[in-house]
Structures are given as C-alpha cells and as structure tokens.
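Note that one protein chain is taken out, while the other chains of the complex remain in position.
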Amino acid sequence: MWTRDQQAARAAKELQDGFYVNLGIGMPTLVANFIPEGVDVTLQSENGMLGMGPFPFAGEEDPDLINAGKQTITELDRTSYFSSADSFAMIRGGHIDLSILGAMEVADNGDIANWMIPGKMVKGMGGAMDLVAGVKKIIVLMEHNAKDGSAKFKTACTLPLTGKGVVDMVISELAVLARPAKGAPFRLIELAPGIDLDMLKARTEGHFEA
Amino acid sequence: MWTRDQQAARAAKELQDGFYVNLGIGMPTLVANFIPEGVDVTLQSENGMLGMGPFPFAGEEDPDLINAGKQTITELDRTSYFSSADSFAMIRGGHIDLSILGAMEVADNGDIANWMIPGKMVKGMGGAMDLVAGVKKIIVLMEHNAKDGSAKFKTACTLPLTGKGVVDMVISELAVLARPAKGAPFRLIELAPGIDLDMLKARTEGHFEA
Amino acid sequence: MANKLYPDAKAALEGLLFDGMTIMSGGFGLCGIPEKLIAALRDAGVKGLTVISNNAGVDGFGLGQLLETRQIAKMISSYVGENKEFERQYLAGELQLEFNPQGTLAERIRAGGAGIPGFYTKTGVGTLVAEGKEHKDFATASGTETYILETGLIADVSIVKAWKADPYGNLIFRKTSRNFNPMMATAGKVTVVEVEELVPAGTFDPDHIHTPGVFVQRLFVGRDYEKRIEQRTVRQREPA
Partner (left out) sequence: MANKLYPDAKAALEGLLFDGMTIMSGGFGLCGIPEKLIAALRDAGVKGLTVISNNAGVDGFGLGQLLETRQIAKMISSYVGENKEFERQYLAGELQLEFNPQGTLAERIRAGGAGIPGFYTKTGVGTLVAEGKEHKDFATASGTETYILETGLIADVSIVKAWKADPYGNLIFRKTSRNFNPMMATAGKVTVVEVEELVPAGTFDPDHIHTPGVFVQRLFVGRDYEKRIEQRTVRQREPA
C-alpha cells in the first residue's frame, strides 16, 4: 500500500518533459514535490498564471500573487500572467497536457464526481468542470475507498457528475488503473506493494481488465 | 452644394467630446482634419489600435505601425495596441460610438451596400460588415448620385448588402438625411447651400420625410 | 478629453445605482477585488442586487460585507466556500445562487463584452450544468462531439480593481490580481475602476496596456489597500 506521498510520487511518474500541468487542490499539489530529475514541467494555475513557483519565504508573501487554491506562491523566470478568460481558453482549447485532480467517485466509463453531495452545502465546482472537459489527460488521485468502506471506483457514479467519460487514469493507495483512450475500458497497470489482484477486486466495484 | 472637404466638415459636427470613432477608408479619413475645437475624440483602427495619431514625418515611418488602410501612422500619449480579436470584440461589443463609412448604395430602411459588385473582381468586405453591425452609430459619407446619375439613396439596395437596417445618417454633397433610431424613417436634417427640397427630391430615389 | 477621474468610490458610483440592478465585481478569492467600491456599495445601501463574481468574499470582507447587510438577492459564481453568512442565507432560502463553471463564467463575461450572445462549450456536458441548455453536435479532429450553448453576460455596472491607470482610463493589472477584472471591464454598461496609482498620460508603453481606456467610464485612486491574504503559505529557508 502506498502512502499519500508515494501515491503523489507515482502520479509524478506520468509527467513528461515539457508538459504543461494543472494540479488540483489537496493531494494533487503534493505531486509538485516529486517531479523526476530531468523532467521539466510548467505548472498552470487557472486563476491566470503559467509557470507557478514554490511558496514564498516568510515575509515575502504577495497578496497579488496566489494560486487557484488561494495560497501565496512565487513566480519563476518563465512565468506569464493573463486573465481568467485567457486562462480557460488555454484549458478549454486543449493546450494543457495533464491535470491531476481529486475525486469523490470515478466510474469505469470515465465519469467523475468531485463537486457536490446532494443535501449538503454546495460550495461550487470552481474550475473543475472546465479542467476535466478541456485538458488532454486527466489523472485522478484518490483514496481507494470512502470512509464507510464503499468503493470509489464504481460501475456508475451516484453523485452529480463533474464530467462524463473524461478520466484517463486513477491512482489510489492500492493500484493504478488506466485506459489508452477515452471510451476504452480501464486496465490494471500497477499494484502497490503488498496488494494483490484479489485484494484489489474485493475493494473495487467498477470493472477493470486485469 | 458642399465640396468634399465641406462634406467631411459637416460629418465632423456629429463628433462629440469623448467619442471613440472608427473612420473608413477614403473620404471618411478627411473627417479627422475637421474635428471641432474643444471636442476630443479617440480614433480606433480595427487592425488593433486605439488612439491613432497623424501620418509620420518623412523618414520616421514605422512598418510595424499602420492603420486599417495600411497607411503609415503615429501613436499618441493615449495609444494602446491589441490583437485583431480584441479589436473586433471592442467593435462587436458596441464600445465604439461612431463609424463614418463610404457606400455605393444606402436604402431608406438603413440597408447599406459597399463591398461588392457582382461580375467584378471582389476584393472582400474587410472589417466593414463588423463595423456596421457593431458600432453604435453609423454615418455614411457618399456622393449623392452615381456616375450614371442614378440615386445612391434608394428604396432598396440592388447590390449585395454589407449590413441590414444599420445606417443612421447619410451626408452627401447635397444634404444630410438622418433618423433618430434604427427602424425609424429618414428625415431631411439639412440642405447644402444652393440646394432646395425639389432639387434634392429630383436626385433622390429613397423615401425621406421633409 | 472627457474627464473620467473622480475623487473617491462614493463619487464614482454617484447616479449609477438602483435597487435590483446587476453588478459584476472583479477578483479571485480576495485577490484583485475592488475593496473600495464594494465598501461604497455597502454604504450606498442599494438592495436586491444580482452580483456576478467568481467568489463571494469572506465574512466581513469583500462581498461578505454586502451579504451581512442583505443587499445581495442573487449570486452568479463558481465557488463560494469561504463564507458562513453566505451559507446561512442560502440554506435559509434568502439568497439565490447560480453556479457556473469558472471557465464558463469567464467566457460568458468575455462574450457579453464582445457582443457575442451565445457560444458552445464542452464544459459541463452530461452534468447538472447542462440541464435545460441547448445541445449541439460539432465535428472535431477527434470525431463528433456534443457541446452546450452558454450565453453572454453583461452588467448594469462593473466594478473593477486595477493596479495603475492613466487619465484616459488605460489600465494595467498586477500578477494574478488580473483574473476576472479585464473581462468585467468590457461587460459593464458602465465600468467603474479603482486603482492604486494614477500615472500621467503617456507613461505606459502602449504595448503593455491590458485594458484600453474605451472600456473605462469612471476612475479613482483608492488609498490604504487592505489586500487580505486568504491562505498564507510559506516555505522555510534552508539553514545557512
């Protein structure tokens, strides 16, 4: 079984040199800590920045310089700023290579639900629907099971969708499931140490090819 | 009867302080020479410039600085540059107060034809269709009659249209015809010196209120 | 030159406000929000507002101030997570809420300002966002895909925060405080702008101007910006 850091490091292996990448809030932000040696990626922040740098040193925070999680950040020698319309034109137009997002549920047809639970206060989808619809490749980083033990990789999402048929890869603490193209079935790509196929199947609802 | 310069000067009286104005190629460019004292207007050039200055002095021409007529021009202390998409967003979004254009025909319902003659080589409409559709007020500066003597202000355009029902005012060497709103009929606003109503009617085909 | 300069937020909003109006308010989170104009809207007491803004401020700051005074009837936003008073009013049915995907919201505002009444997008297809909207298939490089129609948005007044302006209303934004401000400047029937600094005409390189003055009707310099930070994240210096 992978720790959260190991899960993020596994996701970081999907980064390719020259990729433009958008990382979602939460566990996906950890991926930035594990970018492989010799792989140069440029991080996009959908509030209007390409080339996101690390957090600032204490005392050097700039309120005019935040990421989409509203965290203070810094710029790099490659950074450019632009409006929200230009930022989502970049996303919607398919110019971002990869987005790594969290999810509450993923279905084996690639549907993803990560923005609302009916009956609870809904905070809004932010940029998640735009990202899953527009970015070339979508990787979901999530825990394999919900707190009640139910599988999060399902035959069908029960929660309202964020996007239909959009997920390319799921990385949980147990395994990597992926498919070569939208519309294709998911396959088991890799098992975490100490996990075997039966264990994985017992904790999974959605279909995948072994 | 007005000379071409007088016609342009008459059009310049329609300029109001603070107006953003797009001037078409040909006679409309003369209007810039007659901007009234105390009236400050900003000229837009649809190839991506707001705040167009006069022609440069000889030897100071800059090939990167031209207007929509491809003439060398200069910038002012108010100038900004932008892309063609942003320029026509400005035009299409109704942010330009006034456009002064030439025309081959104008109909008394406000239709305008100024881009093609069937059977002749067609050079294209350039930005004319966008201007007549997007700018708040459209003034046509034209000769009252064609070379064959036929009226250019007609009951209906015979040439392919540039825009439907878009013209607000026509200024010829004989008279000013205008209407208070799109859809309203044209009225005679002013006669050039030496022209009376009968003379005007004799040389006009389209309907106007006297 | 037609004068665009006003002494302060109150003067800049004079004569523009009416109950039930629609206001666009720039900013992302608390970054790049028109602090002074929001406070002036609160002081003016105008009611029944529809506010188009990516977020809804926090309790007691930004648009949170207009929620406390119950001046907002409806929000059009993409994310409203940081505001307890918002949550209370919404759950009590006192506040209408229309969620838009953030990119759809940005594009709707850009379209409104650009005279485009509608456009098609893949964002939200197959989700709640698509319900009741026209669907249309387009041929793409990867085959036929389904898109939904989204409409342009305009406002009676847009309130915008820029970094610097010149007297013609040309604007320059700073870093990620640009966000929704430039599009909103284009989509207000009247656009009112607050800036940190007014520079003399001709100071800006014309290639550096983000918003041309044609979009700005009124302008003033704000003083003592608070610029609150929502998530102060820092890293440690390496020990020497």
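Worth pointing out:
So that you can tell them apart, the chains are marked A, B and C in the order they are listed, and the count of residues begins at 1 in each.
The rule is short, and it goes like this: a residue touches a chain if its C-beta (ideal position, glycine included) is under 8 Å from a C-beta of that chain, and two chains touch if they have at least 3 such contacts.
Computed from a prediction, not measured in an experiment: that's the story for all the values here.
In the full complex, the chain left out of view touches A, B, C. When the full complex is taken into account, the listed residue touching the unshown chain is C:207, out of C:131, C:207 or C:238.
Here the missing chain is touched by one residue of B:1, B:39, B:125 or B:151, and it is B:125.
The residue touching the chain not shown here, chosen from B:43, B:161 or B:195, is B:161. Looking at subunit A, the residues touching the absent chain are 17-18, 20, 40, 42, 44, 50-51, 75, 77-82, 88-96, 134. As for the chain not pictured, it touches subunit C at residues 107, 111, 114-122, 136, 138, 140-141, 145, 147, 151, 154, 172-175, 178, 189, 205-208, 210. Where subunit B meets the missing chain, the touching residues are 45-49, 54-58, 60-73, 75, 81-85, 87-89, 91-92, 111, 116, 121-130, 133-134, 160-165.
One rule holds in what follows: only the chains that are shown with their structure count from here on.
Steps from subunit A to subunit B, minimised over paths through touching chains, total 2. Counted by C-beta pairs in contact, the busier of B-C and A-C is A-C. Relative to the whole-protein C-alpha centroid, the nearest chain centroid is that of C.
Once the centre of each chain is set as its mean CA position, subunit A and subunit B turn out to be 54 Å apart.
Centroids built from CA atoms put subunit C at 35 Å from subunit B. With centres set at the average Cα position, the gap from subunit A to subunit C is 27 Å. Residue positions of subunit C touching 2 or more other chains, listed in rising order: 110.
Within subunit A, contacts with two or more other chains are made by no residue at all.
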